[in-house]
Structures are given as structure tokens and as C-alpha cells.
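Notes follow the structure.
Excluded from the complex is one protein chain; the other protein chains are retained at their positions.
Labels run A and B following the written order; every chain starts at residue 1.
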Amino acid sequence: MRDATLPLPHVAGAKQGPLTGRACGYWRTVGRRLRRDYVTLSFASVIAVIALAAILAPLIAPHDPNATSVAYRLKPIGYKGFILGTDELGRDMLTRLIFGGRVSLVMGLVPVGLATCIGGFLGLVAGFTGGFVNTLIMRIMDVFYAFPSVLLAVAISGAMGGGITISLIALTLVFIPPLCRVSEAATTQIRGRDFVDAAKASGASSLSIILHHVLRNVLSPVLIYASSLISVSILLAAGLSFLGLGVEPPTSDWGLMLSTLRQSIYVQPVVCALPGAAIFLCSLSFNLVSDGLRQAMDIRA
Amino acid sequence: MAIALPRPDLQPPPTTDDSRDRGGKAQPLLIVENLRKHFPIRGGALNRKIASIKAVDDVSFVVLKGETLGVVGESGCGKSTLARVLMGLVAQDQGRIIFDGELVGGPHGLSLRDLRRNMQIVFQDSDSSLNPRLSIADSIAYGPRVHGMSRAQALSLAHDLLRRVGLDPALFALRYPHELSGGQKQRVNIARALALDPRLVILDEAVSALDKSIEAQVLNVLRHLKETLNLTYVFISHDLNIVRYVSDRMLVMYLGEVVEIGPTDAIYRGPKHPYTKALLESRLGADPRHRVEAAPLAGDAPSPVDPPSGCRFRTRCLFAEDVCASKAPSLGRSNNHGAHLAACHMGDPQSGHSRASLAPAPLPRVADAVVC
Partner (left out) sequence: MWHYAIRRITLAIPIAIGVTIICFCLVYLAPGDPVQNLLPPDATQADVTYLKHAYGLDQPVPVQYVKWLLRALSGDFGRSIQTNRPVLGEVLHALGNTLFVSVGAVTVAFPLALILGTLAAYYIGRAPDRLATGVAVIGISVPNYWFAIVLIIIFAVELRVLPAAGMGASGSAGFNPLHWSELRYAVLPVWATALVPLGIITRSMRATVADVLSQEFILTLRAKGLGGFGVLRHALRNALPQVLTVMGLQFGYLVGGSILIETIFTWPGTGFLLNKAILTRDIPMLQGAMLVLALWFVVINLVVDLLQTAIDPRIKRG
């Protein structure tokens, strides 16, 4: 009598393939869950649209983002030739919003990406090594963690003089401590599990254990956390630009646009609120998609 | 719900221990001498070491080739720590481990890596023992690959081992741990332990977390593997019935020390240490005519941080006397590896214990010793 007669344990979402024995792997389950999650899918397409528009900006924008015009200043939405109106210097809002998407996406993704690599690596080292190295790394992180992120970003940017590169550096520094913490917590938890001991008992070196066993278990919580930071990064970056610490004028940037249009809210309130709406939409989309990803990747659900 | 026994056409492998065996039949496979492991406790405002948990304290025993040595004791007696120290997962403070005549560690001895080719462990928690992100074939193949085997070879070895433990590779090789039941996972763990072709397998409460019926099947798998692969087992458990079923010899641990050691049947028929006797009497029988009024073993074990002076069992022992507090009894030594020894003053005529002269008469029943 063979084991095929044993009833399978009922695990939600896990399907047994036909008798070929090819079980539905982890990623296939994640994919299937995502395909059914309409909210996540729709906002993922929003992100795709924004990204596409940002990449193709010079091709699809109706006007030149820097073309000023005294005659067409602060026109309302629906004005002939300028669908979303114009700003205080007569530049077309739609064009500037599309070009602004480039900066926002870069400022959202690059700092988080860099911080994930650096912070994740530091956390892995701290969690796996333990002892003095762990204490040293985590205490340094604690010092940076002691600052509210807005304050830290503003202070570093402000002290160093502002500008887009400085802002990227400042934001990366802001995100390294939380990512390092998540990575260290996950690594420490994994390290305490028996299969790491079993791998050690097989005679594997530490490097081999980290690469084959620890990394793939730590990667998913770190990436999920990182994806939730993207929306924060977009907000913070726009906030820095709002304060004048980000991009330099006349670059199209949503935060900077919001700041310069602020004086004109009595004239064209809706137009002046548009850049902020763009920031909101972008941030919301990343938030919902990252939430959806987290739920889909939850191995227990 | 039977498991698949290996098909009759699968020949047991030719016994390879002729090439691996160094010391000959008489040489014990494992000799443990004066093993000690204390864990420091830190506390106070400055986090200094204020005490230590004496998890394993001066433990010595041997494991003979081809036998199953049972290790029993209550929770907290140090069994699992012992297992981890033997595997080198936790470094011992003191003591020597000699594997088939070669000292482990040290400049000329057996390296840890080589030891791990010969000795493997199966843990209790089947869930945390497997990497949730690796298929079970990959988990099993990992060990051999670390030691240089090619991926294809390691995977075919993994398939072979799955068959040996009764899991059809066609159905199970590509599954993930969360798709298996507890019994199946433990069988995967056993297969993984066997992947490096060890000679000694330590089973740390390997069947404790399983349902009784599954437990029986896994034990049968273990027995079959032992016969076909010429294995030696150290079987750690708190379940006395199972230990009797599987072990040839056994040792009893209490608060980090070995209190009794000897052939299983001899111990079960005539325990020499009051603790062993109380443990055996704690097993409730199914016969309603034999009722027990008083619990044979009362209270909880004292903390391993501050064990009682002298004999550690004296606080719960009904026969404790002053000599038990002042002098710690020793297990004794014997050239006969199958000797039945107990660390108790009552068995030593020179100890000064009032009952010592009564040896070798059997101990009175604990229940009878209760004075009204």
C-alpha cells in the first residue's frame, strides 16, 4: 500500500497537481492570489500608467514643460489647448504633471532600493553574527532612528544645501535604519530555527547557510516592508521639494509645483491642487499594491 | 493508513562499515567523558553574569556500535542540550567526545566537519526543522551538495532516501513543507539526516510531537532503516514506553547528570535509582485493579540554576539522609559496557547511607514507603 492513499492535509491555497507530483509552488500560489485581487490589480495598472507616461513623457506631452507664456497664466481646467489649465507662469499643467512623474518615481524608487540593499545587508550581518557586531550596528541604527524621518531628511538636506542628489542621499539615509531593523529581526528569527542548525550539522559553511537558507526567508519580509516605504519616499521627496530643498526650478516636480502655486489658490484653486492630487494618487497606488503583495505572500493565509 | 515499506526488489546496501569502521567491533562508537555545559544568566543593571544554568554537568557514557541508546528524563534535565553538544551545535565547556576511537576537535583529532559526516540529528519540531522555502528534495540534497556532490547526483540520492522512508518521490519530491503532515515531515527529516550516510543518528524527541498511530509508523521506519543501513541510534525521549520498545541500553538524566545507566530490560525490571523507580511507577497502567493513591513523584524539579547540594534528587527522594546532602553520589565505573550502574548512596555499601547495607535487594515500592 502506498502513501497515495493518505489524505492530503488541507492547506488553503495549496493545490496538489495531478499525479505528476508537481506541487503548486509558493510563487504560483502568490500569482494566483494576486490575479484574484482586483483592488491591487487596478492600482498596479495605475502605477504602470504613471510609469509609462513618465518614460514616454517627451513623446506624449502636448506642450513644452518649460514654455512660459504671460498671456495664458492660471487658466482653469478645460481651457482650450490646456486641458488641465496652466500654472502661474503660463506653463501647461498636464505636461508638467507628466514630466513631474519622472522625478517622483525616481525619488520614490531609488532611495528605497539603495536603502534596501545597504540596510538589508547590514541587518543580515548583524542578525547572523550576533554578539558585539550586532550590538554595534543596531545601536548606530538606533541613533538615526531617534529622529523623526521628516526632521532627519529636512536637516540633512537643509544642511547640505539641497538639490536632487542631496535629497536622494538624505532619503536613503532616512530609510536605512528601519530596513536594517526589519532585516535583523527576520535574520535573528530564522537563525533560531532548527533547519539552520540542521544545515550547520551538515557541515555547511556560514556563507553557504546564508545564501541558501537564510536569504530566501529574509528576502520576502524585507521586500514587503521596502515596498511599503515607496509611498513614504514619494511623500517625503515631494515634501522636500515643497520646502525648496529638492529639485531646482524650473524642473517639473509635483512638490515644487505645489509650493509655487500656493500663492495662487485664490485665483485658480482647483488647478493649484492638481500636483498634490498626483502625489496622492501615486502614493495611494503604491500603498495598496504593497498591501496586496503582502497579503498574497503571507504563507499562512 | 499504512506506510510504504521499501519494495522487495530494493536490496539493502552492502554493509560499508568495513571501510568506515576504524576501531573494530569492541570499540564503542561514541565515548563521552565528563561533558559539561553551563549557560550564563545575565541580569542586574549592568547585565553581568549572575548565575548559570547547569544544563549538562559532568556527563559520561558510551554508545556501542549497532545499538540504540535511550536517553530519558523530565523536561529541563538537559537531554536536548546534550544532543546539541554532541553534534557540535553548542560548544561544550569541558569534556571529551571520542568517535570510533578518535578524539573530536583538537589538533590531531577528528574535525567537526568530518564528525558531521558520521553523526546526524533529527529534531523534535518537524516544522521548524525544514526550510519553508525549499522543496523537500532540495532540503534533503543540501547536505550532500555541501560536501561536494553534484546536483543531479544529490537529487537522485534524495529520491532514493524518500523511497526508503516510505514517501513516493514522484508525489513528494517537489512539495514544500507546508504541504506535508507532521508524520511526513519527520520522515523527511529522517531522510535528510541519512543523506550524509552517517553511522550514528541522534533522535531528539523525534516522535514526541506526532499522533500515536503515526508515531508507531515512524518508529517502524526507523527500525527498518537501522537494520538495512547498519545505524546506531541515540534515542532521546520523555516517553518511557517508547524507550523500552526501541532501546537496547538506556540512561536516565536528572538536572544535568546521569543518574542511572544500563540495559533497558534490567532497568525496567529493577531500577536502582529512586528517581528511575518513581518515573517508572508514574506510568499509569490500564488495569483498574492496580490503583495508585499517592503520586510517586511529587512537586517540580528544582531549578537547574541552583541545584541541591550533594545528590540533586534528595529534595524529592523519600529515602534522603544527611549523607545525601553532603556528598554527591557517583555513577561508578565498569569495564563492562553493559553494566547496570546507578548514582545513589543506597547502592554503595561504603557511603554511610542506612539503606546501603540492604543492597543488592530491590528497592521497596515508593508507594509503600509513605508513612501515614
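Keep in mind that, in the parts below, a contact is a pair of C-beta atoms (placed from the backbone, for glycine too) under 8 Å apart; a residue touches a chain by one contact, two chains touch by 3 or more.
Remember, predicted model here, so these are calculated numbers, not experimental data.
When the whole complex is considered, the residue among A:Leu34, A:Leu74 or A:Val150 that touches the unshown chain is A:Val150. Among A:Ser69, A:Thr188, A:Ser208 or A:Asn287, the one in contact with the hidden chain is A:Asn287.
In the complete assembly, the contact with the undisplayed chain comes from A:Leu235, out of A:Val30, A:Leu235 or A:Leu293. Touching residues on subunit A toward the chain that is not drawn are 139-140, 142-144, 146-151, 154-156, 158-161, 231, 235, 238-239, 242-245, 258, 262, 265-266, 269, 272-273, 275-277, 279-280, 283-284, 287-288, 291.
The rule we apply is simple: only the chains that are shown with their structure count from here on.
In the complex of the two chains, the subunit A residues touching subunit B come out as 1-6, 8-9, 11, 14, 16, 19-23, 25-26, 193-195, 197-205, 208, 212-213, 216-217, 299.
Within the complex formed with subunit A, the subunit B residues making contact are 1-4, 84, 87-89, 112-113, 116-117, 120-121, 123, 125, 128-135, 139, 142-143, 146-147, 166-176, 178-181, 184, 189, 192, 195-196.
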